[in-house]
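All protein chains but one are shown in place.
Now for chain A:
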Amino acid sequence: MTDNRKMNILVPILSVLLGFLVGAIIMIAYGYNPIAGYSALFQGAFGSLYNVGETIRRTIPLVLTGLAVAFAFRAGLFNIGAEGQVFVGWFAAVWVGVTFELPAIIHIPVAILAAALAGAIWAAVPGILKATRGVHEVVVTIMMNYIALHVTNYLIRTVLSDGGSQSARISQSASLSTQGLKEMFGYSQIHWGFVVSIILAVFIWFFLERTTYGFELRAVGFNPNAANYAGMSVKRNIILAMMLSGALAGVGGAMEGIGTFGYMYTHASYTNLGFDGIAVALLGANTAPGVVIAAFLFGALKVGALSMPPLSGVPSELVDIVIAMIIFFVAASYMIRLLILRFSKGEK
């Protein structure tokens, strides 16, 4: 018997393997050596402490945006707006970082909370519209992304600088980045945000699976009619789920603001952290542990890709193809489920 739980683990793993396989076939078709290509990718992601540090750094915000999308999804909502929530979170954290002078033990949490709050408020708009007026959250969150992009750009020019394209640096007391940690990882851009993202992943798992709030939220996600019949407030749960989802994405933005960069700059277009979060959530089967693993894979792929051209001559865009194929196979999981069933039948 191949049960559902096993499927939920097998499908992503097989999708990843198939994604790599397709990547290898493409490399062969264009005359590259796939073994050289993939070993360069691996070198790039884990070859030295510097590379490991970079991979972790790249993983941190993806864990949070992945959690954001997964969390909303469990309540039956599709939060396409993680992207915009990243922007407002990033801005809020940097604003707290440059504006106040506080001891680090207060400054960092306040900056993160400000980012969470900003993301939550940003996501509350589609949440409230959905709950009270039935407006589809996908449409509203997409629009909110544009608004976030341009509003934060405007605020960087007016509030965080005098017409410049970049804010001042945050004070060291607000920074998640420490010299000691950087040194340990070969002077990479790694920062303490990985602790934040792991804590939040554990918290989200506990919240969803073990608390009465999570019980309600998942019930609303599966069957809003039954939830309503059972005395749960569907409206309240929709708004709550959107706000918590937005808070997570906002913290994802804070990781860039007070972790990786230490400032905010005007963006010409999206960071893609939010959109990658959708793929991470999908690959992680919308569970907290799955999201952490998927985010780590994506982080490693994206960092490793940079080493492919110098080490093996394979263009780094190949990794985009591999990622796209992985997502394709997860989305087409029905096909993979059939394959697994066929396979396990053959064994018997």
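Following the convention adopted for this analysis, contacts are C-beta pairs under 8 Å (C-beta built on N, C-alpha and C of every residue); 3 or more make two chains touch, one makes a residue touch a chain; residues count from 1.
Note that contacts and distances are computed from a predicted model.
For the omitted chain of this complex, the UniProt record lists the protein as "Nucleoside ABC transporter ATP-binding protein", which is one of "non-specific serine/threonine protein kinase", "3-isopropylmalate dehydratase large subunit", "Nucleoside ABC transporter ATP-binding protein" or "Electron transfer flavoprotein subunit alpha". Between the chain not shown and the residues A:11, A:219, A:243 or A:280, the one that touches is A:219.
Checked against the full complex, the candidates A:99, A:228 or A:260 give a single residue touching the omitted chain, namely A:228. Where chain A meets the chain that is not shown, the touching residues are 210-213, 215, 218-219, 222-223, 225-233, 345.
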